[in-house]
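All protein chains but one are shown in place.
Chains here go by letter, A and B, matching the order in which they are written, and residues are numbered from 1 within each.
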Amino acid sequence: MIWQQIANGIATGAVYALTTLGLTMVYGVLRVLHVAHAGVYALGAYVGLWAFRFTGNFWIGLVVAMAACALAGVLIERFLYAPLLHLPRIIPLIASIGLFIAMEEAFRIVAGPYALAYDAEVRFGSLALGPLRLTGPQTLILTVTLVLLGLLWLLLSRSKVGLAMRATAMDAEITSSFGVNTRAIIALNFLIGSAMAGAAGALIGVYDNQVWPTMGSVPAYKCLAIVVLGGLGNIPGSVLASFLIGLAETLLIGIVAIPFPRDALAFVAMILVLMFRPYGLLGRA
Amino acid sequence: MLSGYVVTVLITIGIYVILALSLNMITGYAGQISLGHAAFMGIGAYTSALLYTRAEFSFWPAFLVAGLVAGAVGAVLAIPCLRVREDFLAITTMGINFVVEATFLYVPFFGAGMGIGGINPPSLFGSEISKPGFLLLVIGVIAAVITVDRWLARSWIGLAWAAIREDEAAAGTMGIDVVRFKVLAFTLGSAGAGLAGSLYAHFLTFIMPVNFGFGQSIVILSMVVFGGIGTLRGPIVGAILLGALPEFSRPAMEYRTLLYGILLLLLMRYQPDGILGERSLLVRGWHALRQQAAPMKN
Partner (left out) sequence: MALLEIEHLTKEFDGVTALQDVSLEVREGEILGVIGPNGAGKTTLFNCITGIFTPDRGTIRYRGEPIQRRRPHEIARRGIARTFQIVRPFPTLSLTDNVLVAYGHRYYPRLRASATASRTQASLQACRGLLDRVGMPAGHQRAAGALPLGLKKRLEIARALALNPSLLLLDEPSGGLRHEESQELLELIRRLNQEGITIVLIEHNMPIVMGVCRRLVVLDHGIQIAEGDPAAIQRKES
């Protein structure tokens, strides 16, 4: 029973990690609270579903979803945020909320208000680690997450582009004075972060076997809490916080059965942590 | 005279004007982004509703206590908010909103998911006031809030808030107790939201947790930013326009929310100061016109 909850928690944490990564990467380079990121996540689920229906292959659906979201992310950066960066923080934030509302509505108008089934029968072995048993879909989510995280880690730590990305996150002005095209690096952050969110959307669509217009609503705000908990803009921090919250949610709600809404837990954890560490778990001033 | 329907719409808009003006104190004047204003509206609404339905208070004292309680909770919750800045603050206030809403939703004392019903409109001299009477009450409260707003803006408090908004560290070295003035902004703004919440409860006659969720906070904040944050006219006009939008967009019911999102997005993109902010097209045009007209007068 408890092991099954832990397995659920790990799968949830993996999806959070994929979704929050993009948010934290975007924050790292632009200092924008990208609420519409959750719209990109839902877009990933829809595109993944359509591509799957069209081709009958889950993996093609996943790749097409990631590509579509990457494109959406780059467009959002180029046409929405780039012109707003010199303005007070609240301006891009409200613009982002406006975009998110518009995206959810667009999904509803185009695809209808009801949940669509995403019954891709993915053949994926289940996994048993001692008493811990992950079901097929859970193993799928965890594997894809770990592979993508690994690739990102390789990119960031082993490549020139990754070095430029890390430098840009630290100080874009100084980095550009070294001849790095920081505009392109920022776009790349959006591209990668949005592709990850697209993957998360498609995976959760299959895991829950449904896709619906407002599926991004809860992640939109919960992921902000997770990102802040980890230390805004801090990639390892946000992965850590994702798994912590994923596990805490399933364990506290599932086992202890405290009468508290699952979705408010991330915020309680965040507020408590901020009291002692005002810049989050792994964040710095 | 005015039809009942129009009065109902006007009352709703009036309550939003109070909410927008009170949020403007926190976010516009003192510069502290709050994404959780609806929580304080909810605290006011629940205080008033509980006092009325369980403690046999009449509307008037319940209304005042609602403002006091919301202000006091605002002061207490300002303390976690003081530890964090800017984006961390924005997300903290958002978190507070979710936690407050969850408390209403899960604690039986607050009626849980059922909310609280049976909250009657106020009575005056023994008889329940009519809808137009309620509208007058709302307008009276707006007038009071505007008076306080002008008073504060012209006082040293308003100047201290402006300094904190522009540069917190520099404000401190000018002798301003940053913590105290921030708490003051949260207290007064939250008290205003509490009063609006009480009016809202006694107008709708029943309340539910979802009325005071994060979505509501965004609606209020959008009104402030839409009109022109940090000015007096901005939040008022923003609340009126966005408050009336659902009525005017009735024919396009299906696309209403879509239009709302696109409107916010386009406005931020092309008029980030709001339609009536200092640097907005309209206000600059108005100043230019006046300057052209000035030599003619001489």
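Following the convention adopted for this analysis, contacts are C-beta pairs under 8 Å (C-beta built on N, C-alpha and C of every residue); 3 or more make two chains touch, one makes a residue touch a chain.
Keep in mind that what you see is a predicted model, and the values were worked out from it rather than measured.
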Chains on display which the left-out chain touches in the complete complex
B
Going by the contact rule already stated, which one of B:Val7, B:Leu64, B:Ile129 or B:Ala162 would touch the omitted chain in the full complex?
B:Ala162
Which of these, B:Ala55, B:Met114, B:Ala144 or B:Ala170, touches the one chain of the complex that we don't see?
B:Ala170
Which is it among B:Ala38, B:Ala70, B:Val145 or B:Leu184 that touches the chain not included here?
B:Leu184
Logged for chain B, residues touching the omitted partner chain are 151-152, 154-157, 159-160, 162-163, 166-167, 169-178, 181, 184, 278
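One rule holds in what follows: only the chains that are shown with their structure count from here on.
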In their complex, what parts of chain A are in touch with chain B?
27, 31, 33, 80, 83-84, 87, 89-95, 97-106, 109, 221, 224-225, 228, 232, 259-261, 263-264, 267-268, 270-271, 274-275, 278-280
Enumerate the contact residues on chain B facing chain A in the complex.
27, 33, 80, 83-88, 90-92, 94-96, 98-99, 101-102, 105-106, 214, 218, 221-222, 225, 229, 254-255, 257-258, 260-269, 272
